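The complex appears here minus one protein chain, its other protein chains still in place.
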Amino acid sequence: MIKEVYITETNCITPIGFDVASNIKNIRNAVSGIQLHDKPKLFNAPFYASIINDSDLDLAFAKVTSTENYSRLEKMMILALEPIIKKSKVLFNERTVFILSTTKGNVTALETENVGSAYLNQLAKTIAVFFGFKTEPIVVSNACVSGILAVSVAKRLIQAELYDNAFIVAGDEVSNFIVSGFNSFQAMSDLPCKPYSINRNGVTLGEATAAVLVSSNKEKAKIKIAGDSSINDANHISGPSRTGEGLYRSIQKALAEAKINANQIDYISAHGTATPFNDEMEAIALNRLGLENVPVNSLKGFYGHTLGASGLLETVISIQSALENKLFVSLGFDEIGVSQPITIIQKNEDATIQYFLKTASGFGGCNTAVVFEKVN
Amino acid sequence: MEALKQELKSKIIEVLNLEDVAVADINDNDALFGDGLGLDSIDALELIVMLDKDYGIKLVDPKEGKVIFKSIETMAAYIDENRVK
Partner (left out) sequence: MTADKKYIKSFCIIQNNQVWLNGEVVFETEPTVFSDFSKKTYQFLEMNYPKFFKMDNLSKLAFLGSELLLKTESNSLEENSTALVFANKSSSLDTDVKYQNSISDPENYYPSPAVFVYTLPNICLGEISIRHQLKSENSFFIFANYNPVFMEKYSNILLETEKADKVLCGWVEYYNEDYKAFLYLVDREGELEHNQEILKKLYNK
């Protein structure tokens, strides 16, 4: 009998709130984390991004510990994990694993040529030691699907009976490294991003951390992880497949594992980075699956593209969506600009959400799809 | 312009890591993208950086790249007219 696996705790640290409730409140009021920033250390001109306020971060962190020497990202990660570890009362033994998801981790350490601090296993160790995890941390670093892929990895490990509980933290920072890189790709929008819109012209970068507890314990389950798959496009390392092949197959397999049909999906939390190619590819993949009438949003209008955090952060918000039976507006969307029809959520509305789908795609041709099912 | 064309051929080979391609293999009017040299979207972005770094030309609209980078001929003509360095 295959074990059922659930997400039982969630939390997030973002520019629009340092807990889930504050984030949801701002989302309901269409308050975005995206603002115009003039930070010469990050970029040589003012640019739109979703960035956490340093004073807020330090103030909140000081309440958790007075110990210093944590990097900015480490503070964000510790803040995300701390309340859920406290609340869950899960024993830290060899049956509890810690998974960290990030694309670049402490890459800012390279600015001072401190390569040693940029190692991702070092980042994981720092967080693991802070909380006292007893097992070897697992780091998932798989471009922008990392955050949701980590959920998939946790589910697989628990179903294989290797662990009973998995704490996951996902995070990335807006850094000079990232901003300059996306800019060199001409992929950064000069205005707040407009997912799926006709005048979309690129991503708005963002930073955040999110944390969840994945468990085989049904007792405090918020949602069940019903099916998951991660299929590569095998097409190009930086552009998505024009037929959305990898995403199509990932969703198809996730649905099959969840033992449901496409028409049972009530809501899709898509990737929607607002680049011309990504959004078009998603529209094609969704249509191929007959999902064009399912309400879909991209949360990147609220958070920007948070890279290694995005898959998990957006899952955390989508879980609230499902629990509250509310669809949240796909902020930034104005006029449809993809060649295949899809049903963009244009205002907050009530809906019955029994099943929802989270998707993500990333550099390297990767895609991840996870089907979540409400627990009754 | 001949010298500029030769220079461009040599730079492209170096900047884009075109192993086994010699300057003599690239004809002035060969298509650089698609069937010709088979360059892709990342190569196009690198050429935009090269325009800036080596010739001081900042492309205002990156979509212009499609026309400018059609061939060595079109690249040389554009650079000749717009170069700052």
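Read from first to last, the chains carry the letters A and B; within each, the first residue is number 1.
One rule holds for everything that comes next: a residue touches a chain if its C-beta (ideal position, glycine included) is under 8 Å from a C-beta of that chain, and two chains touch if they have at least 3 such contacts.
In this text the structure is predicted, and so the values were computed from the model without any measurement.
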(message) For the full complex, can you list every visible chain touched by the one that's not shown?
(response) A, B
(request) Among A:125, A:220 or A:326, choose the residue that contacts the chain missing from this document, as touch is defined above. (result) A:125
(request) Would you mind spotting which of B:4, B:18 or B:59 touches the chain that isn't drawn? (result) B:18
(message) Among A:70, A:92, A:131 or A:185, exactly one should touch the missing chain; which is it?
(response) A:185
(request) State which residues belonging to subunit B touch the missing partner chain. (result) 16-20, 38, 42-43, 45-46, 49, 52-53
(request) List the residues of subunit A that touch the chain left out of this view. (result) 2, 44, 103-105, 107, 110-111, 115, 118-121, 124-125, 136, 138-143, 149, 153, 156-157, 159-160, 162, 176-177, 180-181, 183-185, 229-238, 245-246, 249, 253, 362-366
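By definition in this document, only the chains that are shown with their structure count from here on.
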(message) Based only on mean CA positions, could you tell me how far subunit A sits from subunit B in angstrom?
(response) 38
(request) Using the touch rule from the top, collect the residues of subunit A that touch subunit B in their complex. (result) 184-186, 236-239
(request) Would you mind writing out the residues of subunit B in touch with subunit A in their complex? (result) 40-42, 45, 48-49, 62
